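One protein chain omitted, others in place.
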Amino acid sequence: GAKVRQSSSGGKGGGSTGNSGSLRIAVVPKAIGFDYWATVQNGAKCAASEHKNVSVEWKGVTQETDVNGQIQLLQDFITQGVDAIVYAATDAKALHQVSQQALKKGIVTINIDSGTTPQPKQVPLIATNNVAAAEKATEYMAKKLGKKGGKVALIEFQPGTETNTTRVKGFKNVMKKNPQLKLVAKQSSQSDYNTALRVTSDVLTSHPDLSAIYAANEPSVLGAAAAVQRAGKAGKVLIVGWDTASGEIKDVKQGLVAGVLAQNPFLMGYKGVNEAVKKLRTGDKYTLKSIDTGAVLITKGDLNQSKIQSLLNPSCKNPPTWTAQQ
Amino acid sequence: MSGCVSVLQLGVSILWEEGKMSSHEEEPVIRLRNVSKEFPGVLAVDGINLEIMPGEVHVFAGENGAGKSTLMKILSQVERPSRGEVEISGETVVFHGPRHAQSLGVAMVYQEFALAPHLSIAENLFLGREPGRGGFVNRGVEKEKAREVLGRVGLEINPGRLVSGLTVAQQQRVEIAKALVIQAKILVLDEPTATLAEKEIEGLFDVIKDLSAHGIAVLYISHRLDEIFRIADRVTVMRDGKVVETSPVGELNEDKLVRLMVGREVENLYPKPETEIGEVLLRVSGISRGKILKDCSFEVHSGEILGFAGLVGAGRTELARAVFGADKIDAGTIELEGKDLRIKNPGAAIDAGIGYLTEDRKGEGLALQLGVDQNVTLANLPSWLGFINLKAERRTAQRWKEELNIRTPSLRRRVQVLSGGNQQKVVVAKWLETKAKVLFFDEPARGIDVGAKAEMFSLIGDLAEEGRGIVLISSYLPELLNMCDRILVMREGTVAGVIGREEFSEERVIALATGAKEEAA
Amino acid sequence: MSDATTTEERGGGILRERLSDFISQLAAAGALIVIFVFLSLTSAQFLTADNLFNVGTQTAYTVVIAIGETLVIITAGIDLSVGSVAALSGVLGVMTIVNLGLPVPLGIFGGILVGAGAGLVNGLLVTVAGLNPFIATLGMLSVARGLVFIFTNAQSIFGLPNSFMLLGQGEIGAVPIPIIVIIVVAIIGYFVLSRTRLGRYAYAMGSNLEASRLSGIPTRRYLTAVYVISGALAGLGGMIASSLINSGQPNFGLGLELDAIAAAVIGGASLFGGQGTVVGTLIGAFLIALIRNGAVLLNVNTFYQQVIIGVIIWVAVFWDQYRRRKLESSS
Partner (left out) sequence: MSDATTTEERGGGILRERLSDFISQLAAAGALIVIFVFLSLTSAQFLTADNLFNVGTQTAYTVVIAIGETLVIITAGIDLSVGSVAALSGVLGVMTIVNLGLPVPLGIFGGILVGAGAGLVNGLLVTVAGLNPFIATLGMLSVARGLVFIFTNAQSIFGLPNSFMLLGQGEIGAVPIPIIVIIVVAIIGYFVLSRTRLGRYAYAMGSNLEASRLSGIPTRRYLTAVYVISGALAGLGGMIASSLINSGQPNFGLGLELDAIAAAVIGGASLFGGQGTVVGTLIGAFLIALIRNGAVLLNVNTFYQQVIIGVIIWVAVFWDQYRRRKLESSS
């Protein structure tokens, strides 16, 4: 008869505890091709370099929307019996089962950036609280616009993806609390700089009196900023958004962008691998726990703080190892 | 050989008389009342009234573009008549498309092949009428029937072969076989013999007579006068979409027929120029290609017209293509005016001064989406530093349009919609424009009306007189016998022999082509 | 169209025989075998039931969709909408189960119906409105995707009963159900193409539409049917994908059309119509799947992976053609 399939357990797995055994750790981002994930990669590499014979395998799909692709990728790693999997779930619910499969095979599993629902208790989540961060940024925007408020545009990047949903959720929460803010336009940048530029330009054309833009990721911020500058409205339209690509920071310096939410991707990669190694090397004595890596809203003022600098240009020499708890 | 033919005809003609008897007091199977068809810019068929009796072989003749094919397409419900009505066996036809026409018993062999190249012969034969029930096809039965039908048109090849691998002539016979599959009351054949050689034509005519003997009306379009007199009961001559005259074949003779078709006197169909043959222009020696060509050698002198004769599949086309650089050859050398040529591709051949007019108009001759003008200049584009001289192009095209009397409302019209014959003229114009020293004409008269044919042969004559070398490939012996100075006969990829004009005779050519002993000579 | 085929095929004769399809398959299969052997030797995990079943399972929806695409391509058409239609079907099928509480089998059937419906629209646009297939299905690509977002408001759909997971994750005996689905669809597809009127007419229409019309084939009806089938298979593919992850994903299937077309073309189908087979498409699809799988097993850098995939596609198809040429000349 037909029954739901269980990938046969056994085979090589996280059994290889003990201090010196060489470890293969798979680190899987949501997608390759963005500074953000490249920073995660650096963090992971850094952590690996601090331990003896730990090798990191960095692999991801090219589109954050390719949920099936990521599942396939992870299952390939599971069949290989890597020692640990550190990954960012492209879809919370869909990836849940994959974590389960990994655990069944005794593979140490850790989520970074985005977890699964439900989050298995053996699988820690090392991430920013997107909703909370989004709220922080939007509140800053509300404060800046004052009580007379104004028209606000939302540039999301990929409707239907986990990150997009949570970042928009936080934004909307605060918008609800501030009736003086009117959401007049909602456009998607498809995570493409040029598209973001195009739609934002059009929004500015149809709402010349636009007061603020909330842009939900790197290309969206860059595109929005470029559009505002192009329209000669630099400084007149308040832009807050996500991520810290060098282009974005430049815009913050120039005052074109009021504030960007800096997560700590380096730390995610770093901690992710670090925790995995600890668990593998110390065995059951060690219990993994979730970590909120926090998110800082970086504004022109605090660009020079060393803390921010280490966050912006993370390197193995001065890793931004502080977390939201601290 | 002629003996056996006459016996055959005797046998058939008896059957045939019976057919006549039975069909005498019958209703006409087709009745056309004031039928017209207008295309944008052309009145292709203009108020035709006509009655066709069962069992009669009715030939339609007329210039290119006269409207013959269009009229037939109206019968097979490919074209919807603009005016008038068609009656088939007493019933007025309501236009529903080809399927309906077939159900009324109209089978048609189209002038332009209507075969699916990617399908096998068998699959093409039964396309739309596959044996088998409930959406499924019974391929076993299909192959069986296919063999049987192919036998009737004398085509002994595996019905599993793809049509795209067949030669033009083979495809033509598949077309005919396809029409025979339908249990037809009316069989329409649009220039079926254009690519056939004498032997196959005999076979076809036997089939036709057999059919008419069984009361099937055969509508037959042809530009070949001799055929008309061999099989026709009645002849209808068309010009500019109108019927010029319909009369029993008995009341016609060649001259009268030609006059009706062309509308003027044509003194000589094959104006062979009296040119003195010069020294050797092209010397081809030892050309071989796979199994298709074996050690073929020949020479063409300036001012000479050399004929290529042979049964279909003998390798004439392949030999021409080899010299022209269209196919890679395994061995052999080509000399033009004493200089060795290294011909890697057609471009090189054209530059050297060799031209080749392909036998397959649509597949290899024309760029159908392009205009008449653009096709005419395709092989010799008037240009400077890559820029086209549009004025010169138009002038050239206009000149050839007039010289060959190409029927088209405009030089820019896509050749796709020209009548078969006019398309052929466009190809001819393209090659005459290249000013080649040696020109290969592969079945150049295919689908060209008598008038145009005369014009073109006189043109070929002129070219010879200008001192060029001409190679004329034709499956129609009279053309070769009348036009050529020498005839090279091929058999199974080899040169079976060369005959000088003084000793020309059908028997000798056929004997060489078939490899029979030459008791005739 | 007929001269389009001449454009397609360089060199004459045998190359044009139906045999060529078979040869071309062998050739592609050759590439498949080579890669298979190579991976078996280089990766310890490759040749394990687990891994192979994984590959098969994860490729199932692509294969199913590619088979429908093949049918369309044979008619000299193209279906760019399969990805969006799969998403639409997957999402709507799931919603009928989750929101309307339909029993799972009905829901799956519903999803397939949605796909067939979209296919019907494509077909009518091509045959009745006379749009060229590229435009008709390009429009549908956009329309269907839009509808997905409208219906789901860009939220993935959850709360499916576990029984739904059978289609994508169940197994009969030891064999994953998706693989069984592949086999069933492939066999049916094979028979349709080689033994039925529909299949025969698909080749005929793709080879020479005018000739088919002259032969009295009701081309419109059959062309429409072809697009309906392609849509329905896209629907089935969508349901399999949803079942694989037990949820309806609004973003599923972006760019899937290229994979499907590539599989067909690598398998010997011609975009000019008249050529293509189910076996070829199977081989094409698995060729791509194995390359991706192998790249992970051998820990090839993701960036290089794309380069390698491209190159292997080139080599595989080139090899195919090379062998055909050799076969031609050696006759």
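Just so it is clear, A, B and C label the chains in written order, and each chain counts residues from 1 on its own.
Here, a contact is a pair of C-beta atoms (placed from the backbone, for glycine too) under 8 Å apart; a residue touches a chain by one contact, two chains touch by 3 or more.
All figures in this text were calculated on a predicted structure; none of them were measured in a lab.
Though it is not drawn, the left-out chain touches A, B, C in the full complex.
Among A:3, A:230, A:253 or A:307, the one in contact with the hidden chain is A:230.
Among A:159, A:272 or A:294, only A:159 touches the chain left out of the display. Among C:67, C:141 or C:232, only C:141 touches the chain that is left out of the view. For chain C, the residues touching the chain absent from view are 1, 3-4, 6-8, 10, 76, 78, 80, 125, 129-132, 134-136, 138-143, 145-147, 149-150, 153-154, 255, 258, 261-262, 265-266, 270-272, 302-311, 313-314, 317-318, 321, 325.
By the touch definition given at the top, chain A reaches the unshown chain through residues 32-35, 37-38, 62-63, 159, 184-188, 191-194, 197-199, 201-203, 205-206, 208, 218-219, 222-223, 226, 230-231, 245-247, 250.
Touching the omitted chain from chain B are residues 39-43, 240, 324, 326, 345-347, 349-351, 356, 358, 363-371, 374, 378-379, 381, 383, 386-388, 390, 405, 407-410, 412-414, 416-417, 430, 434.
Operating definition for what follows: only the chains that are shown with their structure count from here on.
One inter-chain figure worth recording: chain A and chain C are separated by 34 Å, centre to centre, where each centre is the mean of the chain's CA atoms. Taking each chain's centre as the mean of its C-alpha atoms, chain A lies 73 Å from chain B. The distance from the centre of chain B to the centre of chain C, each centre being the mean of the chain's C-alpha atoms, comes to 43 Å. Within chain A, no positions touching two or more other chains are listed.
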